[in-house]
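Encoded as structure tokens, the structure appears first; notes follow it.
The other protein chains are all here in position, but one chain of the complex has been omitted.
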Amino acid sequence: MSEKVVLAYSGGLDTSVTIKWFIDKGFEVVALCLDVGEGKDLDHIKQKAFDMGASECYVLDTKEEFANEYVSYAIYGNSMYEGKYPLVSALSRPLISKKLVEVAHDANADYVAHGCTGKGNDQVRFEVAIKSLDPTIKVLAPVREWTWSREEEIEYAKEHNVPIPVDLDSPYSIDQNLWGRSNECGVLENPWNQPPEDAYDLTVHPTAAKDEAEELLLTFEAGLPTKINGVSYQLDDLILKLNDIAGAHGIGRIDHVENRLVGIKSREIYETPGAAVILTAKHDLETITLTKDIAHFRPIIEQKYTEQIYNGLWFSPLSDSLRKTLKDMAQDVNGDVRLELYKGNVIVTGRQSENSLYNEKLATYTSEDAFDQGASVGFIEIFGLPTKVKAMLDNGVKIND
Amino acid sequence: MSEKVVLAYSGGLDTSVTIKWFIDKGFEVVALCLDVGEGKDLDHIKQKAFDMGASECYVLDTKEEFANEYVSYAIYGNSMYEGKYPLVSALSRPLISKKLVEVAHDANADYVAHGCTGKGNDQVRFEVAIKSLDPTIKVLAPVREWTWSREEEIEYAKEHNVPIPVDLDSPYSIDQNLWGRSNECGVLENPWNQPPEDAYDLTVHPTAAKDEAEELLLTFEAGLPTKINGVSYQLDDLILKLNDIAGAHGIGRIDHVENRLVGIKSREIYETPGAAVILTAKHDLETITLTKDIAHFRPIIEQKYTEQIYNGLWFSPLSDSLRKTLKDMAQDVNGDVRLELYKGNVIVTGRQSENSLYNEKLATYTSEDAFDQGASVGFIEIFGLPTKVKAMLDNGVKIND
Amino acid sequence: MSEKVVLAYSGGLDTSVTIKWFIDKGFEVVALCLDVGEGKDLDHIKQKAFDMGASECYVLDTKEEFANEYVSYAIYGNSMYEGKYPLVSALSRPLISKKLVEVAHDANADYVAHGCTGKGNDQVRFEVAIKSLDPTIKVLAPVREWTWSREEEIEYAKEHNVPIPVDLDSPYSIDQNLWGRSNECGVLENPWNQPPEDAYDLTVHPTAAKDEAEELLLTFEAGLPTKINGVSYQLDDLILKLNDIAGAHGIGRIDHVENRLVGIKSREIYETPGAAVILTAKHDLETITLTKDIAHFRPIIEQKYTEQIYNGLWFSPLSDSLRKTLKDMAQDVNGDVRLELYKGNVIVTGRQSENSLYNEKLATYTSEDAFDQGASVGFIEIFGLPTKVKAMLDNGVKIND
Partner (left out) sequence: MSEKVVLAYSGGLDTSVTIKWFIDKGFEVVALCLDVGEGKDLDHIKQKAFDMGASECYVLDTKEEFANEYVSYAIYGNSMYEGKYPLVSALSRPLISKKLVEVAHDANADYVAHGCTGKGNDQVRFEVAIKSLDPTIKVLAPVREWTWSREEEIEYAKEHNVPIPVDLDSPYSIDQNLWGRSNECGVLENPWNQPPEDAYDLTVHPTAAKDEAEELLLTFEAGLPTKINGVSYQLDDLILKLNDIAGAHGIGRIDHVENRLVGIKSREIYETPGAAVILTAKHDLETITLTKDIAHFRPIIEQKYTEQIYNGLWFSPLSDSLRKTLKDMAQDVNGDVRLELYKGNVIVTGRQSENSLYNEKLATYTSEDAFDQGASVGFIEIFGLPTKVKAMLDNGVKIND
């Protein structure tokens, strides 16, 4: 009787070869393919899994769950790894892991498998997440194990009737979901090289973008975007729509040399047009809706949470706690942000909120001024006292001198 | 015998009136005017001080000192208050304070004075800095004290033959130095209003910027920019030159509602074209020259340092220590950044360094790969162990089960 | 018609004089006295308030509310200001403020008042808390306002028939609640002076403590202590009981020069015997029940929360969020801690928990060892990779050399 393995299956060359390879090794293969908004042809992929010999192929549309349960916390948390990368792939890995474990339990499989190599972050994210959900399940990583060169893999594919993709000579390694698209490898491996235009798919270069600026009104409720120009969308649809709108304006390109969890620096090209608009607008709306003490302290929580997720620790007590904290801190982020999109720029031109802590009567220099300027004298006296005492010591001045 | 006061004098209406007011009160006034790169007519200002009745007027070109001793640390520290404001005015206040105290000592004056109101940050910055340098000196703040309305001030000016500026009806309150220009008040006080074009001076709107993208090579040595397109500049000149270049490309506009030290939110418009280019390039160069542990830990030092300076604590033991730390951490930031400036965008198209920690042989997915993928298995086993032990506890799984 | 003021009334000289002073000024005075566990004679205090002329005196036993809603979060958060002071007075101030506002609303009073001087933290805590609860209420601070010397106050008291306490010549200024007792002033103002024994009340000196060590079993549920030696107590009773037990063993004395919010350093003597036992035990139990990532990150949240409370910001969005976070992070802190109390020492001699993440099979060096030592090779390879790459760069070594 054969062992059963549930494989995270994308329909690409690696995971197609993996099905064959598992069958060669005597496994029964259950393929699992999730739609997280990358826009692929699910029927085609399903058929291909069966063609490869999978005994079963689960195809799940998880766009809504992905947006609501995973991407939402990246919005609450303004998640930007190293200030640059909005956690695109790092967000889908825990969801895929969760589904792998659920299907394995359903299908009575002792094994799950992923198609990651041994030098990326994703292998860690999958394996740590899976063990967090079921510490007894066995995880296989055939691509890491077989250590074939590209040529050897293709040879194996040809011998086993695995269809070779037409873009086989593409040098890039790509991952995509509704929150964005990542690209690495090939000419990008030299960080002095300018990324060629064919490295991008969701965005145009700012010089090739529309000539007309576009005004956009984005509405937030409790920290999440809910409306574009007054029209409500559910979160996954809203993000996909913004990807279209902002991509055409050349917005959301990121070129970043990042520090991977596995100890190396890696040059990555990301496209996150919708995320760029949302996070810019949210950050701005927070300037009027958050108190200063939250605005100044939260970044340290944001950074820790982002690193946890980047490092594959989605399912962990610390990540759980920080998620609740970040969501809680976002509850007052309500209101509208007016934006201008133009050739790579997301320009905030106004922000308003019923929760606004901005008080024009306190801020104004007109005769409406309600601020008690006399209070500043006492404030400065006490605020500056420690510095003054230090200076007195350093200058040999005694108090009451 | 009259008391002597050294006044931080800008040549504007407020400080011109202040000279008259002090003389009315029986003070002898020594005017002190610093050139920190705002490009004003120093001869004219000097003459005006004497016209107002100042007994002496010091005019100091401190652009080089300002760049080398003050702005440099904002570059080392990537200083951005609340992630947005590169500390323009907050950097010049300690320098002006230092010169005020030095001139007061030279001139045997018991008093120094500034022209700030009672609701901004600058009053705090001046008074805390001055007391840090000489805790016995007396600080006067006539503008805060007289609490006149605008109309009353102008009436006083007319009565005392203080020249009324031609742009008197300008609603804005502006401060400028070589690191940038800040603007507030008037129509800007409503954060929903789009800033009108007349609020800007150093930059054009991206839609009005040059149609041709411009490539720029910026060279850094030990964390500071030293060359533009291979040509060496001293720091103050380099920044001023970049202000010109980048301003014409619509780069460096910032629209921010910020949390002041004195407890209110205030909407500010900044223009920092040179700073935008320098900080973008430096941050990028750091991705290949800094170790991950510095890159991930330093932001908390950067934030604290930035808040110290914003809050007027330039002269304090903590700020001193953090300056040394930030400078030390920047010593490996050497190399070139290739940039494309285009309609509001500063796009990094390549970075290279003799200090680069990016290692293509470790990063590559080609046959050159020197990364030991087998090591990942052990790494994941140990990295994921705490999460797995937690999951075993939660799932009632015993080890060795 | 007289104005009405609700006064936080302790029964001591300052607030007794304050009643008279308010009446002199034409106010109607409603006295409010809370029992937060300092063990005072409430009937006597109530009678005294009426003797002074108060029109009403509310006396509220708030020990349980204080323990459950205020002290509990200091336990969740291991709150120790500057690593030393467990926030004794800082915890009662928000509760008193809340009751002041409630009583003012009930009694239709426009004013509330406290008896703090102008150089301590408590004036800030009261006023900020009160304004957070009702920004329109007016706060009076007569003791800060009248600026009498001690002698002038006593003269006023004698003239107005305010009873002079028998310990009038006590040099100390004391505040106490069930979480501890603070003492300052007099001989303590010189930080080189050893505190005399009469500065202490809840504890004996270790040299005067019991000669027999005492074993104690403390049980925690969801982060809070619930049982002593297997017997359940509600939190206020448990703390008071531990104060008695541990005080007799010379436990809980703290001698600290602390940085006040108002810019000065102040030498304080605290006695917190129960807190010392609870926080020592809880911290220890956390070593086996918290994951490493929580244990290493939470201190920064603890420090921020502690500073918020010390600084009087109990009622603020940041404090609210952090309270939820700290409580959430404590939910797994269940189990028993076995302690030995002896002459100033709280020695943990064992800890156990159903939530324990300590795994003897992983930790052991016996043949039971379940840890895969081979995994360490890969772990070290990857963990040490960045350092090695940096060393290669510094030593001019090329990869694959």
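The first chain written gets the first letter, and so on, giving A, B and C; residue counts start at 1 in each chain.
One rule holds in what follows: a residue touches a chain if its C-beta (ideal position, glycine included) is under 8 Å from a C-beta of that chain, and two chains touch if they have at least 3 such contacts.
Being a predicted model, the structure only gives us computed values, none of them experimental.
The chain not shown here is touched by just one of C:55, C:170 or C:303, and that residue is C:303. Taking the whole complex into account, chain A touches the unshown chain at residues 291-293, 355-357, 359, 361-362, 370, 372, 374-379, 381-383, 385-387, 389-390, 393, 399-400.
By the touch criterion stated above, the residues of chain C touching the omitted chain are 82-83, 117-119, 123-124, 127-128, 131-136, 144, 147, 149, 173, 184-185, 189-195, 206-207, 213, 253, 255-259, 261-262, 264-267, 283-284, 287-288, 292, 295-296, 299-300, 303, 307, 312-313, 315-317, 338, 342-345, 347-352, 356-360, 362-367, 369, 371, 373-377, 379-380, 383-384, 387-388, 390-392, 395, 397, 401. Of the residues in chain B, those that touch the hidden partner chain are 259, 262-264, 290-291, 293-294, 297, 300-301, 304, 308, 313, 316-318, 321-322, 324-325, 328-329, 332, 382-386, 389.
Going forward, only the chains that are shown with their structure count from here on.
Centre-to-centre, using mean CA coordinates, chain A is 31 Å away from chain B.
Chain contacts: chain B has residues 292, 356-357, 359, 362, 374-377, 379, 383, 387, 390 touching two or more partner chains.
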